[in-house]
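Every protein chain except one is present and positioned as in the full complex.
Chain nomenclature is as follows: A, B and C, assigned in order of appearance, with residue numbering initiated at 1 for each chain independently.
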Amino acid sequence: MNKKKIINDPVYGFITIPTDLIFDLVEHRCFQRLRYIKQLGMTHLVYPGALHTRFHHALGALHLMGLAVETLRTKGVEVSAEEEEAVQIAILLHDIGHGPFSHALENTLVKGVSHEMISRLLMDRLNQEFNGKLEMAIEIFNDTYPRHFLHQLVSGQLDIDRLDYLNRDSFFTGVSEGVISFDRIIKMLNVRDDHIVVEEKGIYSVEKFLIARRLMYWQVYLHKTVVAAEMLLVKILERSRALALLGADLFATPALAHFLHKSVVKEAFLNEPNHLDAFISLDDTDILSAIKVWVNHSDFILSDLCARFIGRNLYRVEITNTPPPLDKAVEFKQLAIDKFGLIDEEEAGYYVFTDRIVNDAYKVGDENIRILFKNGEVQDITQSTDNLILVSLSKRVVKYILCVIKGL
Amino acid sequence: MNKKKIINDPVYGFITIPTDLIFDLVEHRCFQRLRYIKQLGMTHLVYPGALHTRFHHALGALHLMGLAVETLRTKGVEVSAEEEEAVQIAILLHDIGHGPFSHALENTLVKGVSHEMISRLLMDRLNQEFNGKLEMAIEIFNDTYPRHFLHQLVSGQLDIDRLDYLNRDSFFTGVSEGVISFDRIIKMLNVRDDHIVVEEKGIYSVEKFLIARRLMYWQVYLHKTVVAAEMLLVKILERSRALALLGADLFATPALAHFLHKSVVKEAFLNEPNHLDAFISLDDTDILSAIKVWVNHSDFILSDLCARFIGRNLYRVEITNTPPPLDKAVEFKQLAIDKFGLIDEEEAGYYVFTDRIVNDAYKVGDENIRILFKNGEVQDITQSTDNLILVSLSKRVVKYILCVIKGL
Amino acid sequence: MNKKKIINDPVYGFITIPTDLIFDLVEHRCFQRLRYIKQLGMTHLVYPGALHTRFHHALGALHLMGLAVETLRTKGVEVSAEEEEAVQIAILLHDIGHGPFSHALENTLVKGVSHEMISRLLMDRLNQEFNGKLEMAIEIFNDTYPRHFLHQLVSGQLDIDRLDYLNRDSFFTGVSEGVISFDRIIKMLNVRDDHIVVEEKGIYSVEKFLIARRLMYWQVYLHKTVVAAEMLLVKILERSRALALLGADLFATPALAHFLHKSVVKEAFLNEPNHLDAFISLDDTDILSAIKVWVNHSDFILSDLCARFIGRNLYRVEITNTPPPLDKAVEFKQLAIDKFGLIDEEEAGYYVFTDRIVNDAYKVGDENIRILFKNGEVQDITQSTDNLILVSLSKRVVKYILCVIKGL
Partner (left out) sequence: MNKKKIINDPVYGFITIPTDLIFDLVEHRCFQRLRYIKQLGMTHLVYPGALHTRFHHALGALHLMGLAVETLRTKGVEVSAEEEEAVQIAILLHDIGHGPFSHALENTLVKGVSHEMISRLLMDRLNQEFNGKLEMAIEIFNDTYPRHFLHQLVSGQLDIDRLDYLNRDSFFTGVSEGVISFDRIIKMLNVRDDHIVVEEKGIYSVEKFLIARRLMYWQVYLHKTVVAAEMLLVKILERSRALALLGADLFATPALAHFLHKSVVKEAFLNEPNHLDAFISLDDTDILSAIKVWVNHSDFILSDLCARFIGRNLYRVEITNTPPPLDKAVEFKQLAIDKFGLIDEEEAGYYVFTDRIVNDAYKVGDENIRILFKNGEVQDITQSTDNLILVSLSKRVVKYILCVIKGL
């Protein structure tokens, strides 16, 4: 069987599956499930094209990793065939632990278990199935492989993950502000002292990359309507779970029911394989099909929230630079209690709440992006350009949000 | 409330919602459900970007219709504001009756009821809700409005529907063979004798459009793997329905259960509103979430077909120009009976069957595409160009398929 | 004759000539000559696709102006048909006074006469020819028309000129860093107090626009090789002129000869029409065809510089943040004198010299970009966003260059 498959990708034209092992990983059920998990959750409510999946993103990152290794080799950086396959597997599987709407639902379905942790669990499971062939990929992913720059390609401030998702998210949303010169940046990569560096000529492309990331945050990832929809999703799951733990009857696929009716804690998740089994059969359709049914549930709050979700009658989101005054939320909660006949402030918390959002375009000190100058010197990018833009970008932006259900 | 919404579309840049009524129709639940019905069903198995929805297509067609009306007006064709809104509504709603995977499941969930019929039912329902404001749109859709060319824009051999879907399907699959000059074609439209005509200068663009359509058929719409996946979907639904009618227990959302457990015939569908109610809460997630659960069903055939669907272990499809010899299918069926321990040929029919596919790039006599020459003459396009290409395109292509489950 | 011409443009798809008067202006010889004047001079040495002309840019700006007026009207800003045509003419002709390689040769061919001044002279001439029909366009261009926002569309910090050239220059160079959301920005325009404002939702697009402009400066407009080529062009013209004024024989078209053999000062240029007559028959081909011939000129310096130009054996350009030490240039000049057997420092000045380049991404106080907030407030953009990026952009960047001929 020919495993050198070529896949059409509107973003890059064609993606080639480079090796038989990678082909088999792509075909694996654990990876195929990513076909049904959207990369950007409910963002399609605002940008109707944003339906691309974690499956597609992982393939795109695989493709770019191939280009990056090719470039490094032409610069004299030796990368063995085994390392090439390992770093490609590491990027292919870097997000395999994501669940449905994980941006929103992480910490809701399973408390205290991050998607990175689940990615690691799944990689270990796959490694066993494939007789240890993923060993090096896992070391690269965990940064225990001696050559650190390979890990940086998978996870860093200018990693292949970000190059693909910025590009892909821009493409499918149609928000051209996020378009980046991924090919130029990749062609400018090099390695010095076991760290990824960008050659001087690529400095403006990197600057542009950081800005693009910042703009995509405000225009897409933290768009008010997107935030409102995903917050509502969280509240719906919280409510359904509260009801389920009290023994209420709830339509759900078996996999979803598993997490609604049980409080799975981190330790259990790590030690009892049945939880992971249930997790990997979850995808967006389990959540969405349930919400449609819950519209008719007897619990007013659940049914009301679900009807709002379907009818896109979401929260009104206020974003401010300082925390909203405490009494503002309290007042709105009282309004909610009165209007919907709720019992207490806890119930009102489904309709009114505050939260915080954070945007680090570039984190100083956190595996800085390094520039390689023509004279051989290497410097952090914030010390390399002619003005304050990058200094600005390295300021963390914190915003506060107040969500109040519409019509209150 | 501002209803002049602007929507980002990676295909056209921006789409503007032109009127308040259209805004309200877009917001309506019946239309919003199209967000969860993919335009190309299971095509994403082959082209991972092909996740765009009927919602997005309908908005795109709305946009193009606006451009078409604008063009016609600059040529002196009078179109009143009311007609403009009506023809835009007609195109917006032309596909509203589609159910999930309707390319495959039409005639499976509800026998004898086409999506056009359901579109009409829904338009009538919306017309009542909106106090008769959709009257003219419905007349245009049904071709009972006096000005025939408006109907042709909605449904004809060179209609706005096709212009958008060819373009959009090309964009999201990444199959550049289907890219068409929609803007050039639209700019060349005119009206003569109440028929849409294309000005002479646009003749090559139309030729290209017809060829693009043909190529998209073979490369996308009738791609073997797509055909195999959709055929499997049909067989899964047929099997689940057969079991349900025998009283078996089957996981399903209430809406899906409605159609599995009842044999709704056309007459009932038209007369009893509860069937349409159930229908409009169906979308792709009902089907996909059920199939994942049915993998564990006690019926061997259902569980086996569903496992194959999930694992993309589909039919092997043979496409031939003449019908396959009868005994070939019979032999394969016997093989299936032996291998899977099936009871009879009927059961074997889930694993082995034949079908027919047809591709008319251009149908002579069926509202021909007319060319307007500089001298004022109007001719059918097949009589207008310098070679035989269009004659070739007007030959119906019929192919025969034999589907045999993989591994037989 | 049909003057509603449609022109293919790879950047925008199609450009429509909106009125008969504009059609006649486009057809006019003064405008048609822009077909042979490249927008980016010698930039094609670095970016081989950058061959687009001032003709193409002017048409593109015409197109965007149409979209801008359309948008403003939908927001309730009244623009009469006459004003629409006038502002479109103003943008169409805003660069009509450019000569060949004017970025480099302004002030070389004719001392003290800017291209804006020549644009004005030509508009006046055209206005006479067209019996005063350009009156309002000229007023808008000169900012003497009462409605100031129309002038801002033609010339401001976020004008239609910049929107087109950033977009077009990015497209033809292939430098994706410069791609901007021109359509989004235009859709966000509005008018308050007779000033163009950008609605709040467009703020990130404007930020991106300013950054794109900055990046295009460093990556394209001030690229070292481009600077070196254009500086060499200046030196070649200076040398040929010096020789011509001394009576040397020089191959040149009559129009070029006019400016080589005469010292036309500003006053003469404004008062004696024959200078303008000669000027408008100059284009890139006059310069380039002459340089090829001058390679064989008997003057060593001229022939050497021309050979270097043809062979792309240009200056080495050093860019620094502070002026280069004075003795550095002096030393290099001495080297040049010795190596090429030059007479004096003046002659060495053709081989070694210093200059200054300036980049204002955004000028505070100079017709600031104003943001219109949802609450109706209007603010300068630098006071409107959440971080220091725009503050950074409003710092003028000055760099110093030292040019030394290669091989010294």
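Just a few scattered comments:
Throughout what follows, a residue touches a chain if its C-beta (ideal position, glycine included) is under 8 Å from a C-beta of that chain, and two chains touch if they have at least 3 such contacts.
Quick caveat, the model's predicted, so the values are computed rather than measured.
Although one chain is not drawn, the whole complex shows that of B:Gln88, B:Gln157, B:Ser181 or B:Thr253 it is B:Ser181 that touches it. From the options C:His56, C:Arg239, C:His258 or C:Arg370, the residue with contact to the unseen chain in the full assembly is C:His56.
Summary of contacts with the chain left out: across C:Gln88, C:Thr108 or C:Thr173, the touching residue is C:Thr173.
Shown as candidates are B:Val77, B:Ala248, B:Val293 or B:Val397; the residue that touches the absent chain is B:Val397.
The omitted chain makes contact with chain A at the following residues, 4, 6, 13-14, 74, 183-184, 187.
By the touch criterion stated above, the residues of chain C touching the omitted chain are 7-11, 13, 27, 29, 32, 35-36, 44-49, 51-53, 55-56, 59, 171-175, 251, 253-255, 281, 283-286, 288-289, 292-293, 296, 310-312. The omitted chain makes contact with chain B at the following residues, 175-177, 179-181, 184, 204-205, 207-208, 211, 215, 218-219, 321, 386-389, 391-393, 395, 397, 399.
The rule is simple: only the chains that are shown with their structure count from here on.
Taking the mean of C-alpha positions as each chain's centre, the chain lying farthest from the centre of chain C is B.
As for how the two copies chain B and chain C face one another, over half of their interface residue numbers coincide. Chain geometry summary: the mean Cα position of chain A and that of chain C are 44 Å apart.
Distance between chain A and chain B, defined via averaged C-alpha coordinates, is recorded as 32 Å.
Residue positions of chain A with contacts to 2 or more other chains are 175.
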